[in-house]
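The other protein chains are all here in position, but one chain of the complex has been omitted.
Every chain is named by a letter (A and B) in the order it is written, and numbering of its residues begins at 1.
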Amino acid sequence: MSQIDHPMTMAKPARASTSRILGSLIQDRPALAACAFLILLAFSATLGAALMAPQATGVNMAMRNAAPQLGEGFAYLLGGDNLGRSVLARLVTGARTTLGIATAAVLCSLTIGATLGLFVGLRQGLMSDIIMRLTDVIMSFPALLTALIVLYLLGPSPVNLVIVLAITRIPVYLRTVRAEVLELRRRPFVNAARAMGASEGWITRHHLLPLVAPTLLTIASVDFAAVIIAESGLSFLGLGIQPPNFTWGAMVAAGRPYIAQAWWVTFFPGLAIMLTTLSLTLLSNWLRLVTDPNQRWRFTRSEG
Amino acid sequence: MAIFKRSLLTLLSLVILLVLVFFLSRLTGDPSYLFLPVNATPEARAAFAAQNGFDQPLMVQFLRYVGDVFTGEFGTSLRQQRPAIDVALEAFPVTLKLAAVTLAIAIAAAVVAGSLAAYRPRGLVDRTIGVTSLAGASAPDFWVAITLVLVFSVGLEILPTSGMGGPLTWILPVIVLGLRPFGLLVQVVRGSMIAALSAPYTKTARSKGASEGRVIFVHALRNSTLPVITVAGDIAASLINGAVIVETIFGWPGIGGVMINAILQRDFAVIQATILVTAIAILILNIGIDLLYRFLDPRVRFA
Partner (left out) sequence: MTFQHLRGATALGLILFALTGVPVAAQSTGAVTIVLPEEPPSLEPCDAKHSSIGRVVIRNITEPLTRLDPSNGEVIPVLATEWNQIDTDTWRFKLREGVTFSDGTPFDAKAVIAAFTRLDRTDMVCNTKQQTLGGIDLTVTEISPTEVEITSSKPSPILPTMLTVVQMSSPSMEVKGASRAPIGTGPYALGTWRAGQDITLDRLDGYWGDAPQVAKATFVWRSESAVRAAMVDQGEADVALIIAATDATNPDIDFAYPNGETTRLRINTSTAPLNDVRVRKALNMALDLDALKPIVGDEVTRAEQLVPPNTLGYDADLRPFAYDPAGAKALLEEAKADGVPVDTQIDLIGRDGIYVGAAEMLQAMQAMWAEVGLNVNIRMFDTGNWLRYQNRPFPEPNVPMLGQDQHDNLLGDASFTLFNKYDSDGVNSGLWDEEVDKLIATGENTTGAERETAFKQAFARIHDDLVADVFMYHMVGYTRVGPRVDWKPTIAANSEIAIADMKLAE
């Protein structure tokens, strides 16, 4: 926090808040690195995927489980997988599906979970009781069974995959938000705001959400990895992404029999998942600072 | 009164769960394909259905099941041809023990690591703890498990490859199972500790001359119990549902593997029995957590 403690210029009041937030990002090196990595990912998922798609799908048994090497350009920089395809090309190409599925699933469960959690935390009554008990039901319901049921009722598709992944993760967000709201709504500043005539919606937006958001973001970042791994666990049911499409999770799973002989087949996609999770967490830690009401004055235009 | 209402509602959710499981699991396909040889004739399939009551309308099957449950019968496993509840109860203690040990170690380690990290945010210690805990939490569990076996059993020859027995056999399963809970909890502890350490009451404690250790582990830590308990409760629930990867790789006969196999084999009675057992445990856990909230923060009121 020391790095943002020096005096700030007030030259452009209108744009100050954005520029200060950006300034704090530049000073927070790890957060900056995280940001750079995520931008790189975005490029791989779009441009890179288009460029490297051919190397990612063609079978080349001569390069089966080939060790990382330089030669034939950069294609086998990270080695070859069990069908001799370039691990690097597959990482780049697979970024699109991976990020798409994981982002959709995490956002869905986060939004639904947080909304319901706020409701349950603020309104205590029959509806809240029902929601909480349904959460208990979801928590006790095995994800694999959910997956099979969705598969039978709705059929296999990426959207249904996201539904399954999201449903199973809703309780954690719901319960976290509820627990924090139950505690926060008794705090003096909330009571004060209420006494001053602030609406519940205003209190939620200005007092509760900013305080709950950091924990949510942290969980969401770690969830990203869990969702990717879970996806690969569902693809054998036919619910996941089917070949020739694939995700990083599927790459890790495909390398499972070769861990002893060709570590790179699982290691690099695993590393990609890890780095993405790490970047998201670093960014969310930085965002925590930005959204923390105790720190907010640093980023907003001072009034008068 | 509140406790009574809570228990009643809990019982209700258990009933809803079991009804849902009964009907929904039967939507996942005809078990005869799995229990008869691939060359079985349609007549053999019909005989199988009749033998197991699957030829009856679903409602009739359900009423029969409800009747059985009230007389303490939970059906017969199709695969093992013995009471399904025995299959579930045999496996559950293993899961419970593994979950309890893992969670206890993960919480203790996370509290220490998270507090250390929070003490100097963005310091070297914080960065190191943050990166390593997150790396552990986001690494694919089977990859970690097999790598650990290859390194510690095959390479270094200091730990058994697998199996359930003496203390040595616990080390690898607990590590693999604990990585995610640990990583998640470290983040939670760190987050709320940072907030707590800059809060007025810690400053007051400091100014009154309390030692740093006391400030961190008594005053600030108290502030982070609420989120830790919430997240730990959630983790506990997932651990109670079983740790399939750990169970299958290390050969631990827990309920996770039993449940997954039952689902894949459409062994409905076992699906129902395992969910009954784990759901009761999770519901008790949730009530316990609510009581803990109330104990820690008397202002919180629950329906």
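As a convention for this text, a contact is a pair of C-beta atoms (placed from the backbone, for glycine too) under 8 Å apart; a residue touches a chain by one contact, two chains touch by 3 or more.
From a predicted model like this one, the values you see are computed outputs, not experimental measurements.
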Check the options B:112, B:131 or B:164 and report the residue that touches the missing chain. B:164
Of the listed residues B:118, B:146 or B:289, which contacts the missing chain in the full complex? B:146
One chain is left out of this view; which of B:56, B:132, B:198 or B:248 touches it in the full complex? B:248
Mind listing the subunit B residues that contact the chain we can't see here? 28-31, 33-41, 44, 47-48, 51, 76, 79-82, 90-91, 94, 146, 149-150, 152-169, 171, 248-253, 264-266
Touch list for subunit A against the chain that is not drawn: 57-59, 61, 64, 82-83, 148, 151, 156, 235-238, 242-244, 254, 257-261
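The working rule: only the chains that are shown with their structure count from here on.
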I'd like the Å distance between the centres of subunit A and subunit B, where a centre is the mean of that chain's Cα atoms. 22
Can you check the complex and tell me which residues of subunit B touch subunit A? 9-10, 12-13, 16-17, 20-21, 24-25, 27-29, 121-122, 127, 130-131, 134-135, 137-143, 146-147, 150, 180, 183-184, 187-188, 191-192, 195, 198, 226-227, 229-231, 233-234, 237, 241, 259-260, 263-264, 271, 275, 278-279, 282-283, 286, 293, 297, 299-303
For a test of understanding, state which residues of subunit A touch subunit B in their complex under the given definition. 1, 28, 30, 124-125, 128-129, 132-134, 136-137, 139-142, 144-145, 148-149, 151-153, 171-172, 175-176, 179-180, 182-183, 186, 214-215, 218-219, 222, 224-226, 229, 249, 252, 256, 259-260, 263, 266-267, 270, 273-274, 277-278, 281-282, 285, 288, 292, 294
